[in-house]
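A single protein chain has been removed from this complex, and every other one stays in its place.
Going in written order, the chains are labelled A, B and C, and every chain counts its residues from 1.
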Amino acid sequence: MADEITETSQTVAAGQLRAFIERIERLEEEKQTIADDIKDVFAEAKGTGFDTKALRTIIRLRKKDQAERQEEEAILDLYKAALGME
Amino acid sequence: MADEITETSQTVAAGQLRAFIERIERLEEEKQTIADDIKDVFAEAKGTGFDTKALRTIIRLRKKDQAERQEEEAILDLYKAALGME
Amino acid sequence: MADEITETSQTVAAGQLRAFIERIERLEEEKQTIADDIKDVFAEAKGTGFDTKALRTIIRLRKKDQAERQEEEAILDLYKAALGME
Partner (left out) sequence: MADEITETSQTVAAGQLRAFIERIERLEEEKQTIADDIKDVFAEAKGTGFDTKALRTIIRLRKKDQAERQEEEAILDLYKAALGME
């Protein structure tokens, strides 16, 4: 039981706890590396003259199917017209 | 100094600490009440037949001035055309 | 029906739409004012020498009941002990 710690009537398998935590930490590190890569691609696109805000919107829109997107845009255009937003 | 607590060579004015915390808690409660009110208005608008997603977009767009908004939309339309997104 | 706008076979009551939007915008403004007030109280507390990070933690902890909080702290202490975090 050298690997077990008892306190307030609870026992925890220290080795198993550490293994879970280290697995999560490694995955979080990988996730951060990819997040940094994404940031770099946006920076590169910006350096080439692209508008990153519009890029983000395009990427968000591409996640929807065409019919869904067109319907959303139709409703939005209707509301804009009603409010005189040209 | 009955109102002071000392520990690890630090002293804290308990009354003053409590006063700050209670002021913040009261304000957070008021903020939550307003957040609930906003939710209720959206629910009411939805009940009347409005699309809440489009309402949110309209509210976001109205925070920008017209020239800024039109320029953003022009860039977005340009990108959509380039990608064949109709 | 001067107040109605029709497009893509849909009709929207412009006056009603505008009323909902303006109600939400007013509430959002109030909410922002309170958010700014909260920020000001934290700044004032900081100016008096309080640690704002600890204040935030205290406020978060006060939302839980004592038994719940004590149980969470007991589990956390157990894990810390298992990992040798003193």
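List of remarks:
Basically, a contact is a pair of C-beta atoms (placed from the backbone, for glycine too) under 8 Å apart; a residue touches a chain by one contact, two chains touch by 3 or more.
This is a predicted model, so every value here is computed, not measured.
Although one chain is not displayed, subunit C still touches it through residues 51, 53-55, 57-58, 61-62, 66, 69-70, 72, 75-76, 79-80, 83, 85-86. Contact between subunit B and the unshown chain involves residues 5, 7-8, 10, 12, 14, 17-18, 21, 74-75, 77-79, 81-83. Interface residues of subunit A facing the missing partner chain: 12, 16-17, 20-21, 23-25, 27-28, 30-31, 34-35, 37-38, 41-42, 44-45, 48, 50, 55, 58-59, 62.
In this section, only the chains that are shown with their structure count from here on.
Our note on geometry: subunit A versus subunit B, Cα centroid distance of 20 Å, whole angstroms.
Inter-chain spacing, taken between the CA centroids of subunit B and subunit C, is 7 Å. For subunit A, residues that reach two or more other chains under the stated contact definition are 75, 79, 83.
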